[in-house]
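Input: one structure, supplied below.
Showing just some of the chains, left in place.
As written, the chains take the letters A, B and C, and residue 1 is the first residue of each chain.
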Amino acid sequence: MIALLVRDLRLAFRAGGGFGLGLGFFLILAVLVPLGVGPDPQVLGVIAPGILWVGALLACLLSLDRIFALDHEDGSLELLATSPIPLEGVVAVKAFAHWITTGLPLALAAPVLAILLNLAGPGYLTLIASLLLGTPALSMIGAFGAALTVGLKRGGLLMSLLVLPLYVPTLVFGAQAVTRAAQGLDGSTPLLLLAGITAGSVALLPFAAAFALRINLR
Amino acid sequence: MASFWEYANPVKFMRLSGWLMPLSAVLAAVLIVTGLLWGFFGTPDDYRQGSTVKIIFLHVPAALMAINAWAMMLVASLIWLIRRHHVSALAAKAAAPIGATMTLIALITGAIWGQPMWGTWWAWDPRLTSFLILFLFYLGYIALWSAIEDPDTAADLTSVLCLVGSVFAVLSRYAALFWNQGLHQGASLSVAPGTRMDWSYKAPLYLCMIGFGLMFLALVLAGTRTEIRARRARALLTRERVRA
Amino acid sequence: MELRVTDLACARGGLPLVEGLSFAVTSGEALVLRGPNGSGKTTLLRTLAGLQPALKGEISCPPEQMAYAAHADGLKSTLTVTENLTFWAAIHGVRDIEPALEAMNLRDLAHRQAQHLSAGQKRRLGLARLMVTGRWLWVLDEPTVSLDADSVALFAEVVRGHLAGGGAALLATHIDLGLPEARVLDLTPYKAELLPDLGFDEAFL
């Protein structure tokens, strides 16, 4: 299992490995939105929490199809499925690797981009906390979506369509926590709910995803 | 003794649905037509909302069926996953487009209603929002069915999606409520004391709701019959190809 | 140990391809599957490896005891030869990749990224993976594609070593494997006629 994690991380960091894909996208969004919406700091401040969370979510979505698709194309997935590691473990490890290369950097980079979007002062800590709590759920849910669509050529859109509604609660609670904190209100309830979603997904979805993978391989 | 599961046999199911489908279709047509005519011409205009209120006779039954269709798909998916009855999977497949259409009808009639009432076609009210999300769930489910060629694989995958999706649909509903306490009115047909709606509205509304329920049944049966025929054609073709 | 297949039938895309197949492979033995293109060799091997369900029949040996190598090699093009091999070794709980590198003559290429290998070198690496699985039965689909004569000989040597160590091998191929002593099984006579049991679709007839 550790070998798999190490390999996935190594692949991500190798040239062209897609590390930073999510981060880059996040940055792009934070730059484009002010260009599109206009420079009014008032407006930007109001929409900042929402835009940052939407950006984080899209950044995850984009890097998702890489979780299994590449391994499927070059035949590694079949070999992994016939290896001694249980497929549930493979799914969990791959989702974890995805989180390390996408969710974690996003959470750490978010405060910098929040400055670009003029987020109000009290929101910063909650922003990091909510992303750290919420992105694991995004990776795990995404791994489930990727497992459902792995055999399909260009399953990208289909996966986005499947995963998107599943992401809604995470997005709402995450953005709400930051919005409330930025307004000086208490954001701990949505944070707790966020933690609940993450715990639930991490506990249950690997089984659903492994089931889907097994079906897709045959 | 004939058990319920025997109807999971396609042949038995075809025989049963052969008469059940037209029967419920006719009943549905009668009930809906009566309900709508009564509702449109036999009820007084609302003192606040004028005649626009009458769209409720489409709006509410459609909304009801949109949710019930998903519930039915959930049950059918469970039956497929646990007992692997093919008719069950095909019924879930047939129900999805119908449920999606119902959701769309609820959304569109709501929008038509909202324009005079709230002065806007669309508002991000929690109820509307959760219906929009439900619509996305339907789209994803249908897309997954159509993207996979092998029917059993597709049935397995869509069933898992339906299970996981149901959990998240409920979560989304709470999230939407948490997000915005909206404009939309609450449950109007609650049996609790202080019911806000007059019987002169309720009676035709109930007719329409039962009619929509029967219409849903008829459509699902028809859809399932089509799917069964398609599977039969597939089996025959396979046999041909093996012979060749 | 033994792989015993009894009255096996398998299908691809809903179409039965092979039926009534029975054979056995015991320790120290290699069995070569032959048959024209499209006769179902790949399908059969995937079924044995547990990647798809059999239509009917018995397979005595669980997939956990087999090392499967498909048409695709399962290599990561941005990892080096050593990294690729170490990964599969770790997955199978094997430590030492040196014998495998040595046997498939990959020493000189050890630090080359997989994307910079020629077709035959990639294949050699794919085959070296088998040696680090520690599995008893090797299930190989056209293993010698793209290999030159020397590499085919190397491969035959490796297979013989595996057999001598109590292993067994099942190989599908059209070309020479350098293993004249192996038993050959032609799949042509097992081509599926109208299969009495069409699986679930039968219920719809």
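Everything that follows uses one rule, which is that contacts are C-beta pairs under 8 Å (C-beta built on N, C-alpha and C of every residue); 3 or more make two chains touch, one makes a residue touch a chain.
Predicted, not measured: the structure shown is a model, and the values here were computed from it.
> How many times does each labelled chain turn up in the complete complex?
Expressed as a formula in the displayed labels, the copy numbers read A x2, B x1, C x2.
As a working rule, only the chains that are shown with their structure count from here on.
> Please identify which chain has its centre, taken as the mean of its CA atoms, farthest from the centre of chain B.
Greatest centre separation from chain B goes to chain C.
> Determine the chain that sits nearest the middle of the structure, using the mean of its CA atoms as its centre.
Going by the distance between chain centres and the overall C-alpha centre, it is A.
> Taking each chain's centre as the mean of its CA atoms, how far is chain B from chain C in angstrom?
Using C-alpha averages as centres, the distance is 49 Å.
> Could you state the distance in Å from the CA-based centre of chain A to that of chain C?
37
> Can you work out the whole-Å distance between the CA centroids of chain A and chain B?
32
> Considering chain A alone, which of its residues make contact with at least two other chains?
Within chain A, residues 218 contact more than one other chain.
> Multi-chain contacts only, two chains or more: what residues does chain B have there?
None at all.
> Taking the touch rule as given, give the residues of chain B at its contact with chain A in the complex, in rising order.
Going by the criterion above, the answer is residues 133, 136-137, 139-140, 143-144, 147-148, 153, 156-157, 160-161, 163-165, 168-169, 171-172, 174-176, 178-179.
> Which positions of chain C touch chain B when the two form their complex?
So the residues of chain C touching chain B come out as 13-16, 192-195, 198, 200-205.
> Okay, in this complex, where on chain C does chain A touch?
49-53, 63-64, 66-68, 70-79, 83, 86-88, 90-93, 129, 133
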